[in-house]
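For this depiction, one protein chain was excluded, whereas all remaining protein chains were kept in their positions.
Up next, chain A:
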């Protein structure tokens, strides 16, 4: 996993009737027909597929990521409960493939939130009114924001600093780009000891298969 420390880049606002879009589900982030892949790469083609294309398959020029100034966006600003629904990790993979490594929203669904951290994407929670304000700024002429994970701040194009909270453990792992499996395997002695106890305490679980 690539480490996340600071990011300066274009922020794209994902809006619905002028407000940050709420309850964006993972089917909307990447619909089912793109889940038949066996790799993590190339999924940006499916990102927000039904928003970015018309029913006839042509490109919807009004969709934010289709507008030239947001084509290289690395930050997405959106509404409440982003990433609800399916556990598909294809959702963060598609964002990553598009170049988006930070999503700002008032709240995230649990599984998606977790999946972001596994892929070097920083989900930033800020109050709904702040997200609305940031989305409005991102819609203006200057849409370059800076995200500083170490100092836990979002800096707007006009220099306003918004501090955000992040779990200290997740922050450490993300800043280090930690190989989680490698780190967990270093607790091998504890895992093995647990298995020994488990065999004694709940022996029927060993015979389940």
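Points to keep in mind about this one:
We take it that a contact is a pair of C-beta atoms (placed from the backbone, for glycine too) under 8 Å apart; a residue touches a chain by one contact, two chains touch by 3 or more; residues count from 1.
Basically, contacts and distances are computed from a predicted model.
When the listed names "ParA family protein", "Carbohydrate ABC transporter permease", "CHAD domain-containing protein" or "3-isopropylmalate dehydratase large subunit" are checked against UniProt, the chain not shown comes out as "3-isopropylmalate dehydratase large subunit".
Against the chain not shown here, chain A presents residues 16-17, 19, 22-23, 25, 27-28, 31-33, 35-40, 50, 55, 79-81, 84-89, 92, 107, 109-111, 114-115, 118-119, 128, 167-170, 172-173, 180-185, 187, 190-191, 193-195, 198, 202-209.
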